[in-house]
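Apart from one protein chain that is not included, each protein chain of the complex appears where it belongs.
Lettered A, B and C in written order, each chain numbered from 1.
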Amino acid sequence: MRIKLHLPKDRIDYARQLAKQIAAPVGAFIDAHSSVTVERATLRLAGADGANADGVPVPNLVVDQVKAADPALLEDGVIIRYINALIKTGLSTQELNKKIAEGFNVMSLPLGDRSAIEAKCNELVAQGLGKIKDNRAYRDKKLEEFHDRNNKPLLYLIVATGNIYEDVKQAKAAAKQGADVIAVIRTTAQSLLDYVPYGATTEGFGGTYATQENFRIMRAALDEVTEQEKRYIMLTNYASGLCMPEIAAMGALERLDMMLNDSMYGILFRDINMYRTFVDQKFSRMINAYAGIIINTGEDNYLTTSDAYEKAYTVLASQLLNEQFGFMAGLPARLLGLGHAFEMDPSIKNGFLYELAQAQMAREIFPEHPLKYMPPTKFMSGDIFKGLVMDSMFNFVSKATNQGIHLLGMLTEAIHTPFMMDRYIAVDNAKYIMNNIEDFYDDIEFRKDGIIVRRAHEVLDKTIKFLEEVQAIGLFDAIERGLFADVKRPKDGGKGFEGLIKKGPQYFNPFEKQLKQELNIK
Amino acid sequence: MRIKLHLPKDRIDYARQLAKQIAAPVGAFIDAHSSVTVERATLRLAGADGANADGVPVPNLVVDQVKAADPALLEDGVIIRYINALIKTGLSTQELNKKIAEGFNVMSLPLGDRSAIEAKCNELVAQGLGKIKDNRAYRDKKLEEFHDRNNKPLLYLIVATGNIYEDVKQAKAAAKQGADVIAVIRTTAQSLLDYVPYGATTEGFGGTYATQENFRIMRAALDEVTEQEKRYIMLTNYASGLCMPEIAAMGALERLDMMLNDSMYGILFRDINMYRTFVDQKFSRMINAYAGIIINTGEDNYLTTSDAYEKAYTVLASQLLNEQFGFMAGLPARLLGLGHAFEMDPSIKNGFLYELAQAQMAREIFPEHPLKYMPPTKFMSGDIFKGLVMDSMFNFVSKATNQGIHLLGMLTEAIHTPFMMDRYIAVDNAKYIMNNIEDFYDDIEFRKDGIIVRRAHEVLDKTIKFLEEVQAIGLFDAIERGLFADVKRPKDGGKGFEGLIKKGPQYFNPFEKQLKQELNIK
Amino acid sequence: MKLIRTYGDTLDDGKVQLSFTLPVPDGARGREAARKLVLAWGFKECEVVHSAPLSEEFSFYVVYGKSETAIDFDTVEADEIDKDASMSMDEVNEFIRQHIKRKVVVVGACTGFDAHTVGIDAIMNMKGYNHHYGLERYPEIEAYNLGAQVPNEKLIDFAVKVKADAILVSQVVTQKDTHIHNMTEFIELLEAKNLRDRFICIAGGPRIGNKLAVELGFDAGFGRGTYADDVATFIVKKLVEKAQAS
Partner (left out) sequence: MKLIRTYGDTLDDGKVQLSFTLPVPDGARGREAARKLVLAWGFKECEVVHSAPLSEEFSFYVVYGKSETAIDFDTVEADEIDKDASMSMDEVNEFIRQHIKRKVVVVGACTGFDAHTVGIDAIMNMKGYNHHYGLERYPEIEAYNLGAQVPNEKLIDFAVKVKADAILVSQVVTQKDTHIHNMTEFIELLEAKNLRDRFICIAGGPRIGNKLAVELGFDAGFGRGTYADDVATFIVKKLVEKAQAS
């Protein structure tokens, strides 16, 4: 990394320290809680899968059965009941899943011998986490084998047809055109479902359902292209919304490589309860960390609703918080794909310089992180020609500041989800520019007292001020008072609050335990 | 100007010195010669205009009459015969023009009293040059009045419908969209006509005939927009080809503001005789200088036929020669719009850095010159989207190196002469980028030993080597041996050689004399 | 009668730029297919200036066509609520005071699963958009913005509760025609409850045209570049019209 902005190291350290202090009390709260989706994610890791005739997934059925028997039982964790049923029925997980889907109630069996359950559970932990470890090893092997074949930054393209089979066609074409990362955009509003749909799906609006089967189908398709193109093609989805940890688990099992995952996005932009979100994000991140999955945080969202110039500091503040929550969940810097976005009003004089300043600032403050840079969206219009040029400036800034993950802008951003040709045009644009300015990053310097340097210093200062304010009142209260993204979220309001679980003294979750141990979480 | 490349001043001085040494002997040749078009230009300045029924212009008729009477008489200059006829017939220039067009032969009158002729001629000199001076004053007044309203660099757009009235529509629209300069592209092959067509024209291929009436029509249209937009809109045409000085004269009379005009373009790219070209270019430049017209030299042409990376030094060499020939004709630096072009193969790694290096180099070597920067043309293809992005990079480099005159690239460059919408897209692209990187030039620096800096040094070195070679053998021989643009031009080959005139001891041309005097030419 | 055609650089030259994808491999046959298709649309000439493979089965084309098709501009009627005629915020308030003489109640939401609130906020929130204040800032208007992902049912119930004069429905996502389904359901629900006449119903969003909205049973539709002034003007004028009609 080249230092160009001369940001004072002590100020950066101080900002980081503030973020750590803000996150700490939240961490204590998290450790005392679980949630319905954390329990379901645990079940999934253990092998619970399938759905009943109404489409209610087996993990939901199990949690609902426990809750129906006695809500207080949730505090012990739900996995114990599933393991108990496995032992008592002598069935395989698959057989048991089928039986549950057909109506069998795990609570109909009395709880058996604790040590037998623990032993069985350890077996499943070894199996579940073993599979994830294998996935990770496979990915590492392929990355090693096709080392140096990916673009720098990684070119990230979305598919969003709503139909997994159509998505596959688009994704393969995109990968062949040069994409390194394919993100299957999720259907509108899936984030608010408190379950994960089951099976292959062909009906979605503005995106495709995130289901384990869909993950599998796309993974297989991309593995095919990986071999053809001799370039490991990464797959991305959303460990976000009310089922954050479950999707993380599914992604870990199906070898996804990246996940959209943010510690506060759900609270601020989806009105999901804050306690629930903080609990869920930690478990989901532990899974991601273990699976070697890079998370992509959602700072770009701050800028779609507020001004990118005025509110640049909210991005940096959020990055610092996401980093701390990431560290707390065992994610190393190299899996922290912190987000930011090129969303400045294109009519601003010197807007390019400010974008350059902010992107370079992120680069210098997060030197090892595979920063994820989002393209212009808000100021894209029906003028596709203007839009294409804006995208070219975005491509420029990204390469010129050595970003890690580059989400390609679409000239039709304001019109429709991408057509196949839109993606081609986008890749072509990026490849041309990035090759054409290959060593620009190393070749240019910023004037010491110039606009770019001053802008970065200013944003850092504002961020520190903001974090000081948050630190003073505490994160929960800060969110409640609307300090983030101009929205106020009451502590006990929002979706999914009822799914929060206070862990009891007997809380049983060997998956969590094992993850913490292997990830070296205190 | 900001120094970023640290080019050694003594090397730059040396290169300039070489160019001066190369130009000097050519200057001596020039001063001993005139040409049929120099004579016709002189006639035009004196008021000769109109054409006969076959479309042969009056200035051509007069020169032909003298030549037909006795070719040896040309060495005395032709203007003397026109003035003689004026005096003898007692007609006004207009009346005489009409008479000549109808068949009257100026040689039918015996040469009268020399001193009367001189007096009459001085009267016409005062009138002709006076008109030009007035034009210049008018332009200066408007530039002053609408000072600060033009773009920086000036945005230069072409119109090329072939029909002057259609051109006017396009030009007005272009000016309203933001153009500062309108160039009316000349019809294919006009450069090889040894006369200038007369009157308003509506039929041209790939461009519109350069005629004095067309100049007048367009000038009036642009003056209208100038007032509406409160931005002085400049008009450009081609003082180039076999009628170089005549078009300069017409442009000076009709208040054009820029002229494509190169000391060697005609030789190399149009196979016009070298002696003729050197003689013509000087007289045309004296007129341009007097009229305050910025010349645009044609270095971009070197790169449409040879490689922009390999042959970058030919551009610098030509700029230095054009500069010297310009100085010799009384053009100050601020009227020397030396050309260069963004023509690097877009697939070259770091191509952008090389373009930046070369453009910045031109800026630093020619600090006061309104450099004219040409857009990508050769590597434009039917892929208009890719082309638009290439144009955006061109716009970037131009603003980032503070160029003077920016010829807008068209996304349809490889397809057709510009549509009205193509121009709109081009202006929009340039305005967005140039505003967005407004102070980039001042804000960034290049790494001392970086790719950009090294590239500029390398090009300067190669240029010097090349100029040394040319200087050693002399310019005429160098051209004959194919040192420039890979084409060999025999000294007495090429078009228009027969129109070269060796001045006799009695050579009479008070226009030339007056121009030299006012322009302070030795 | 004023016949107009597309224009490249000469009147009636009919030039048009097109780009599209075909589900065939790139190559000479693909380019010829592209040309044939463009001619099938009635273009008189067609030049395929670029083609490129998008994958083994798909290819991309850039084409310039020449069309002789003309339409009579004199018969073209704007399919947009005339925004030039919009009153300013102050004029609207004055109009209400003069002609309606009570507060006008407006309820709005982004309905269905649509979570794009920026558009409806631009119309309703205090702050407004592009220096045009939103309806909340109008002293004579009582505005309720229910936000994102509001079910049609809930929106209607709320409108009934606050005795709304007008309901604003925002729809941004149009993939798979979800906006049409949502808007249709909204009107059908109103009709089922016999409430359609109680409200002025207005739809809006970047892909919503007036014609479409009216076809689906709304009183008007507003597309991109709409400001609160435009909507307010429409509402108050329509209210007076309705009052006069009844």
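Here is the rule we go by: a contact is a pair of C-beta atoms (placed from the backbone, for glycine too) under 8 Å apart; a residue touches a chain by one contact, two chains touch by 3 or more.
Owing to the predicted nature of the structure, the values given are computational and were not obtained by experimental measurement.
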Visible chains in contact with the missing one: A, B, C
Residue of A:D64, A:E224 or A:D383 touching the missing chain in the full complex: A:D383
Candidates B:L7, B:M421, B:A456 or B:L483 - the one touching the absent chain: B:M421
Residue touching the undisplayed chain, where the options are A:L303, A:M420, A:A456 or A:L515: A:M420
Residues belonging to chain A that touch the chain removed from view: 161, 163, 166, 170, 381-385, 414-420
Positions on chain C contacted by the hidden chain, ascending: 4-8, 11, 15-24, 27-29, 31-33, 35-37, 40-43, 47, 58, 67, 69, 71, 73, 76-80, 82, 207
Chain B residues that touch the omitted chain in the full complex: 160, 162, 169, 172-173, 176-177, 188-189, 192, 203, 205-206, 270, 304-305, 381-382, 414, 416-417, 419-421, 424
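Just so we're on the same page, only the chains that are shown with their structure count from here on.
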Approximate Å spacing (C-alpha centroids) for the pair chain A, chain C: 34
Distance from the mean Cα position of chain C to that of chain B, given in whole angstrom: 51
Interchain centroid distance [CA atoms averaged], chain A/chain B, Å: 60
Per-residue overlap in chain C, given as positions that touch at least 2 other chains: 19, 52
Touching two or more other chains - residue numbers and ranges from chain B: 383, 385
